[in-house]
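Just one protein chain is left out here, and the rest sit where they should.
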Amino acid sequence: MSPFAKETLSKLIKFLEDEVYPAARVAHAQIPADPEARWKTVIPVIADLKEKAKKLGLWNLFLSKAHYPQFGVPLTNLEYGVMAELLGRGGAIASESVNCSAPDTGNMEVLARYASPEQQQKWLVPLLNGDIRSAFSMTERFGAHVVNVHSALELTICVVASSDATNIRTTIRQEGNEIVINGHKWYISGAGDPRCALHLVLGKSDPENKDKYRQQSIVIVPANAPGVKVVRAMSVFGYDDAPEGHCEVIYENVRVPIENLVYGWGKGFEIIQGRLGPGRIHHCMRSVGAAQQALDLMIQRVTNPAKKTFGKFLYEHGTVIADIAKSRAEIDAARLLVYSAALQIDKAKAKGALKEIGIAKFVVPSMACQVIDRAIQAYGAEGVSQDTPLAAMYAGLRTLRIADGPDAVHIQQIGQRELTRADALVKRQEEIRKREKVLAEHYKVKAHM
Amino acid sequence: MSPFAKETLSKLIKFLEDEVYPAARVAHAQIPADPEARWKTVIPVIADLKEKAKKLGLWNLFLSKAHYPQFGVPLTNLEYGVMAELLGRGGAIASESVNCSAPDTGNMEVLARYASPEQQQKWLVPLLNGDIRSAFSMTERFGAHVVNVHSALELTICVVASSDATNIRTTIRQEGNEIVINGHKWYISGAGDPRCALHLVLGKSDPENKDKYRQQSIVIVPANAPGVKVVRAMSVFGYDDAPEGHCEVIYENVRVPIENLVYGWGKGFEIIQGRLGPGRIHHCMRSVGAAQQALDLMIQRVTNPAKKTFGKFLYEHGTVIADIAKSRAEIDAARLLVYSAALQIDKAKAKGALKEIGIAKFVVPSMACQVIDRAIQAYGAEGVSQDTPLAAMYAGLRTLRIADGPDAVHIQQIGQRELTRADALVKRQEEIRKREKVLAEHYKVKAHM
Amino acid sequence: MSPFAKETLSKLIKFLEDEVYPAARVAHAQIPADPEARWKTVIPVIADLKEKAKKLGLWNLFLSKAHYPQFGVPLTNLEYGVMAELLGRGGAIASESVNCSAPDTGNMEVLARYASPEQQQKWLVPLLNGDIRSAFSMTERFGAHVVNVHSALELTICVVASSDATNIRTTIRQEGNEIVINGHKWYISGAGDPRCALHLVLGKSDPENKDKYRQQSIVIVPANAPGVKVVRAMSVFGYDDAPEGHCEVIYENVRVPIENLVYGWGKGFEIIQGRLGPGRIHHCMRSVGAAQQALDLMIQRVTNPAKKTFGKFLYEHGTVIADIAKSRAEIDAARLLVYSAALQIDKAKAKGALKEIGIAKFVVPSMACQVIDRAIQAYGAEGVSQDTPLAAMYAGLRTLRIADGPDAVHIQQIGQRELTRADALVKRQEEIRKREKVLAEHYKVKAHM
Partner (left out) sequence: MSPFAKETLSKLIKFLEDEVYPAARVAHAQIPADPEARWKTVIPVIADLKEKAKKLGLWNLFLSKAHYPQFGVPLTNLEYGVMAELLGRGGAIASESVNCSAPDTGNMEVLARYASPEQQQKWLVPLLNGDIRSAFSMTERFGAHVVNVHSALELTICVVASSDATNIRTTIRQEGNEIVINGHKWYISGAGDPRCALHLVLGKSDPENKDKYRQQSIVIVPANAPGVKVVRAMSVFGYDDAPEGHCEVIYENVRVPIENLVYGWGKGFEIIQGRLGPGRIHHCMRSVGAAQQALDLMIQRVTNPAKKTFGKFLYEHGTVIADIAKSRAEIDAARLLVYSAALQIDKAKAKGALKEIGIAKFVVPSMACQVIDRAIQAYGAEGVSQDTPLAAMYAGLRTLRIADGPDAVHIQQIGQRELTRADALVKRQEEIRKREKVLAEHYKVKAHM
């Protein structure tokens, strides 16, 4: 860790412990129960935390200077990984406090890499300042199997990288100096937020192009443009995640100036592939933190003298100690996998770290679900209630097994990649058999088969 | 199956298919979003279904005549088990439509067995008619480890059957011709319902009694008695389960006439033990149905041509077929365990079926959670949303692993029971060794060790 | 259970307890350590047990009269299932004592159903008498993926039922009044036994036949025919299972009279399909018994005062009680699945019970492996040694997951079968949606989606 990283980390720890973790339930209490009002709320305590964090220099930590020299912070992805785990212990509020929330993070990466200077001035700068928020509008309502909520990597593999690119139904076409967008999307995270100022919308702009990876474009759509309708919030288990939400959105003859096209016509697929460069394992990093938090809560519960039954601590019953030991081992292993992926991204960019990223993505959220589930069981009915963060954490992590690319996609990718080793293995085996034959003759034995 | 059971079953199937399953989402739509109004709602479509069901004779099917001759229906527990599975496919609305909802079912069992004729007239008859609803008020706020939401069996084992009986803090004392109740409870299912007319409240009436199983009493408390305060609803994952809810309730100097004492002073523990006679595996029966419903939904999704990706059905990808096969096997095994327990209860009452009940209780809800979880994954983001019933089903079943007695309690009980076979096994082993010795001598060999 | 079955069962229990179980280690001690001699041994104690069993009428219990009226015993498959579980507790010796050992059982089924009266006189009668033993010679050395050791059902699905039938390389051709067999097989169970008198050999007799299910024939080959070479025994984990073994066998210009053709030219596939009619779940039945035996051993160990550590019984440590409870539940569920399959075979023959058979086949051996594995862990190093039967049991059961049809084949078959329910489910769902629409209009609500 660099001296800067060390200093930032120790400031971050202090900020989280003193300011952010204590604010979690306050923030929750500031969201109105009223089904309308809750979507119009800017949570005061988070707004205040953002101000403090910015002053402390705890800001945009996710944006690595090595990858984004113009806008980034001098932290490696591994260094941010250590910090992101701590953010993950504090839930959504912690990430937002330091302007490291999805989908803004990925959107900032897109704008930093692909947007024109004018676009950057208008949209990236206020995002970097935390003044506005944003949505990434990709998943089609009534489309093929919905595999993605937040991130983009998997979609590139799963929907766009093949004939399924044809599944994008939203249309983007030029009319004079304007672009007209029509489409019906859903699971658009962040679109419910009153501060959401822009949607990055993926659509078909050239459906006849023979290269199906050049049929799509991405356009910046102001959230308040006429024709943009946020229909409803999709809930996740029972949670609506207001005020951000995961929304169903209709674009009905939405018109934006031609300047809002990002990077050029037919560049949609390329942008999606580039989105989430180093950011691809942010969710995993935070998931390790969430699991650690659940384990810490479990330990507090099972050692709580007020919760004794039959005169014994909860940890003296059943399989509690074994459950804790397994959780400890699973968290430690997952953390090492995430660090290993982060290091590999730092070394070889996301492209050179696909194996490590893929493994982390299917191992870590499942691990976290399991650890949280054990903690829930230790808390009894309280564990599924609003009086602990556990049930909401579970819902979020369970969703991640879909949203950050479904497990099956990563598993398939890693499995296939292993199969490519077959030729080399067979060749090596043949070499060994040749040498074996020589040896067997030398020793006059029959090495079987 | 008796002819009556067969006829009832076929009427029930028709009623569910034609009337109840189609009403599920209608019922949900009739619950207002407003955080106050939703707790004051009697859902119209359910009210209408109850009328229809009563006319069809599909009513109180859970109450077996063999156990409750005065009030019961001529169905064995096994016969009801087959029906309860079908109810389980339809969620809470199905059980309520035929007046087979917890906690009313357990409360009706209590009143049928232990209440005075006057109490039965006043409270049991309208419950049997479905005119009112009820709550069972047992779990202490700030008590020891909360292990129970709905049922009572496990509490008898886990909290009351030992020194933990002392954990009951609610006080019940006589003042003249009145009983005064003070206490703070939570996870009181059904207490939120506008139709809830009575709470069966468990409290300490004789804390100094040397026999700690005679310190408790149960009193009928009208829901509208002064001093009864429903503080808030506990949510389960993000769901509040309005209008019924799982509520926090304070009893502050609540006064009821002496006639409201159930069965006599010091009988609280005995009543709790007797509550849920044959009803002890109702939840398990319904859980099998829920799992079957999830599997059916999964099959529909993975064979849906509109959800193809890369030109392949979802079932052609990854481990989907294996997941379906495992779900099939797990559901079938669980159903057989539940039937086996139901049969044993019919033969030997709940007391003679503790092994079968215990096994069903820790196997079935976990199985259902797993099957539902696979279905969720098959549905992608839609699976965790409000557009399928899967996430809510998962939340309910996950809670059951706590509420119907935590897994660990059942596991411990079954494990301990197995250990009691040790003596007989050792004796048999010794017999075998003796015979072995004779044989070894006869054949002049040394049987090792 | 019929009175005959009840009487037989109680005689069997007595015989097993008094005679067979005590003989297990004696039998083992009677197998010479010498690598040659052990293959020439007829184990004396087993020979004596066979005589006793025959006199008691405990003989050929597997051969159900309902399926084989001429030769069978008046027991249903379910009734035999209960007995087979008890045989399974006693390992190979128990089954052999009552002439119910694979592969003889399947071969007797073949001969009873397909052989000519002359063939039956010559080969079936001595097999039924337990005077000789037999092998079923199917699996090709250097063939495709080896999926089968003992049974035949899966091969019909997996190798023969498709283009893979072409994988059979052994040739069978007529020359004058003789049949000439050339081939190289392995995993031929029982071929090592000195009493093995015949091989039922599957080979290609008509490789050009357009119907690839009529290219194969089965021939009776006397074990001592010139050209039959038992090359070596394949071991299973470190066990050679002498004197029976699982052997590699070469047929080099073996000549048998034309009368040894079974059932006719081109009938090989049909015979394989018919082999193991009711016998298809014999292995599963015995596996339940093996698991029960392992659990019983585990219980004895963990309650043994001589094995206390730190002053505590083993069952007081770690997760032992939970492991025992899970084993109890898993065994009970597996037993119910096996009974359910046996009952279905009794009702609808093996063809009508494919679902139940398939589920039992992939659930039961895995279950037994897991239960045995837990028992091994409870016994520590002794559990993997020759001083308990556990390691050998594990090896046998683990092999069953391959030999009785590999798990994946059964899983695939059950998964596919579930998918066929899709159409009916979709139709039902559509009916429900139609009714829902009517209801929603009636109540003037919008049932979502």
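In order of appearance the chains are A, B and C, and numbering begins at 1 in each one.
Quick note on the criterion: a residue touches a chain if its C-beta (ideal position, glycine included) is under 8 Å from a C-beta of that chain, and two chains touch if they have at least 3 such contacts.
These numbers were taken from a predicted model, which means no experiment stands behind them.
From the options C:Leu61, C:Val236 or C:Ile359, the residue with contact to the chain not on display is C:Val236. Among the residues A:Pro226, A:Pro257 or A:Gly415, only A:Gly415 touches the chain that is left out of the figure.
Of the residues in chain A, those that touch the hidden partner chain are 17-19, 21-23, 25-26, 28-30, 44-45, 295-296, 299-300, 302-303, 315, 320-326, 328-329, 332-334, 336-337, 340, 359, 362-363, 386-387, 408, 410-416, 418-419, 421-422, 425-426, 428-429, 431-436, 438-440, 443, 445-449.
Across the interface with the omitted chain, chain C contributes residues 33-35, 139, 142, 144-149, 158-159, 162-164, 167, 187, 234-240, 246, 306-311, 314, 317-320, 373, 376-377, 380-387, 391-392, 394-395, 398-399, 401-403, 406-408, 411-412.
Annotation for chain B: contacts to the undisplayed chain at residues 318-319, 321-322.
As a convention for this text, only the chains that are shown with their structure count from here on.
Using the mean of the Cα atoms as each chain's centre, the chain most removed from chain C is A. Distance from per-chain Cα centroids to the pooled protein Cα centroid is smallest for B. Separation between the centroids of chain B and chain C, computed from CA atoms only, is 41 Å.
In whole angstrom, the spacing between the mean C-alpha positions of chain A and chain B is 38. Along chain B, residues 320, 386-387, 408, 411-412 each make contact with two or more other chains.
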